[in-house]
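The other protein chains are all here in position, but one chain of the complex has been omitted.
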Amino acid sequence: MTDMADQLLAPNPVPTSARGSGTTRRGSLDTLLGPMPRYLLRRLGQSLLTVFLTLTTVFVLIRMAPGDPAYSLAGPLATTEDLARIRTDMGLDESVFVQYLKYLQGLLHLDLGTSYSFQAPALDVVLARLPYTITLAFAAILLTTVVAIPLGVWMARHADTRRELAANAVTIAGQSMPDFWTGLMLITVFAVLIPVLPPAGFTTWSSLILPTVTIAVLQVALISRMVRREMVGAFLSPYITVGRSRGVSERELIWRYSLRNSAIPVLTALGTRFASMLNGVVIVEVVFAWPGVGSLVVRALETRDYPLIQATVLVTAILAILVQLLVDLCYPLLDPRVRLGKGSGK
Amino acid sequence: MGNLLRVDELQIELITERGVIRAVDGVSFCIDAGETVTIIGESGSGKSTTAMGILGLLPTDLAVLSGHASFKDCDILGNAAALEKVRGRHIALIPQDPMTALSPVHTIGSQLRDAIRHSGVTGRSAQHDRAVELLEQVHIPRAAEQLGKYPHQLSGGMLQRVLIAAALAAGPELIVADEPTSALDVTVQASILDLLLELQERTGVAMLMITHDLGVARLMSDRIFVMKQGRFVEGGNADALLGNAQSAYTKRLLDAVPRLDGHPGMEVPA
Partner (left out) sequence: MTGATTYVIEAPEQPRPSAVTDRDIARAGATRRGRDSRIKIWVGTISVLIVVAPVALARILPLPSPDATNLGARRLPPLTDGHLFGTDQLGRDLLARVLYGGQVSLVIGLLAVLVSGLIGLTLGALAGYRGGWTDTIVSRLLEAQLSLPLLMMLLLVVALFGASIPVITFVIAIAQWPEIARLTRSLTLVEREKPYIAAARVLGLGNIAILTRHIVPNIVKQVSLVVMLLLAQAVLLESALSYLGAGPQRPFATWGRIISDGQDYVTTSWWLVTLPGLVIALLVVGVNLLGDGLRDRTGGPRTGLLNLITLRRKDK
């Protein structure tokens, strides 16, 4: 969504806590532990905070909406007994604080309410469809990585040439087309005009192609531009010039030095991008009637099935947070500065 | 007499958004084997640009080079093929800021090995031994241990020694030192300069020293050229220039250094 702005920020999407957010809190934690455990703890703390904020926000939203929350959670076909039961379960007659505790308690027991349109526990409904979404997301990430990185490197090496200007225009176009429109256009061309691929649903493995490409168009545009930016920045670095003076070949300068140094911010960005990519996945699932979590939530919206919506939001939030945490944990593997901290310089 | 490096009427023009800037305006000098020639001048006088230009390290879409530069009678100005053969093997660079001169995500050892490999040594263990040998030559303690470290783990002085070691890997005949001590603490500067002098004595390598520091020039040079706004204004034997400068600019430059030996300067207001 808000990805263009990334391009204007200093090209260092380092997780802010790794850089210290500008305020280095020298607490006892820093002196007790080495840099790695400190970093891990901070990332974990941030993730937990995010999970917590998400849970609370969902809680507040449902309570804040106009109308009786009990109706929202029980559904239009609820009987008075159902309503009464929900009221006591959620403690709607009691203070907000108690309600919150009951809510958290329910979450700990993995009870996210019952979906009335499916007549089943909301969490189960969501988890049943989650694998489809993950498959799609994973395929999109794969395609994106395989295309965007070589493209970005190519653009960096031919920066400022006419060829690159054309590539530039294409990538800008790629990130400007609404994803649902791209999907519909692809369906029109490849499933209707030249019927080679299935237009909707998950019938065969080739059904995966069009949705994946749709998501990838946007992601490739963004990631390749970022790779280009990072590589060009790396090219301007003194260590490249000094390397050249040492006799390092151009090829090695590009692939071994520039790319390796660019890999860090790109990887970090991929991690933070996972969340916005999930947005694209939701839309694409609707366009292609893909049986995943995205189309589930849109249907749930139409039927006002709030427990299901709530469950979807929470599950996908946790998924995104987990992925980001994983990427953040890989970050020290790539960047020795984080892994080792300031060492024993003479 | 065969000069090692011969530069004739070197002119470097930079094409920028604001137009064409003439950074180096017709500079000529030569360096013989074993001697140290220093170019001193203020910031922006073009001295670093001269060195970078000769080595072919200026971006081709920015700089236009004209004139002549030859190394051992082989034309190198703008000659990419010749430069590739010469850089790292016969002419080596010691850069100004050691903290940014090495890739932060590769170990010291692997980057040193680049230079060693370029000098023709093959085989992991031979390269490793040579790396340790080089680090010991620049007086880095516990050399084998340091090879596995990353640049951010070493101090500026240590990094500069590593860079000097990398420069020496192939036994070059000429070292270009671009303000090698400007980015270092004063206390460390002296030790680096001592190291360079020692290496020069041992290997007989010639040096092109770029600096704005008169103290450095005084210590290291055989001959000095004073550069101002892209041109040389005066040149000659080091002692002669430092003691008996003729041009007004050089005299002002020398006077600008504060002295402690009772020079009749301004009275300090009470």
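Labels for the chains are A and B, by order of writing; each one numbers its residues from 1.
The criterion applied here is as follows: a contact is a pair of C-beta atoms (placed from the backbone, for glycine too) under 8 Å apart; a residue touches a chain by one contact, two chains touch by 3 or more.
In this text the structure is predicted, and so the values were computed from the model without any measurement.
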Q. Which of the displayed chains are touched by the chain that has been omitted?
A. A, B
**Q.** Residue of A:Ser117, A:Thr212 or A:Thr241 touching the missing chain in the full complex
**A.** A:Thr241
Q: Pick out which of B:Ile15, B:Cys74 or B:Ala144 touches the chain that's been left out of the picture.
A: B:Ile15
Q.
By the contact criterion defined above, which parts of chain B meet the unshown chain? Give residue numbers in ascending order.
A. 9, 11, 13-17, 20, 22-23, 25-26, 43, 48-49, 52, 58-59, 61-62, 64-66, 95-97, 99-101, 178, 183, 222-223, 231-237, 240-241, 244-247, 250
Q: Since one chain isn't shown, list which residues of chain A touch it in the complete complex.
A: 1-11, 15-17, 21-23, 46-47, 49-50, 53-54, 57-58, 61-62, 64-66, 72, 160-161, 165, 168-169, 172-173, 175-181, 184-185, 187-188, 192, 233, 236, 238, 241-242, 272, 275-276, 278-279, 282-283, 286, 297-298, 301-302, 304, 306, 309-310, 312-313, 316-317, 320-321, 324
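FYI, only the chains that are shown with their structure count from here on.
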Q: Over in the complex, which chain B residues touch chain A? Could you list them?
A: 52, 55, 57, 61, 84, 87-89, 92-93, 95, 97, 100-106, 111, 114-115, 118, 141, 149-150, 152-155, 157-158, 163, 166-167, 170
**Q.** Residues of chain A that touch chain B when the two form their complex
**A.** 160, 237-239, 241-248, 252, 256-257, 260-261, 264, 334-337, 340, 342-346
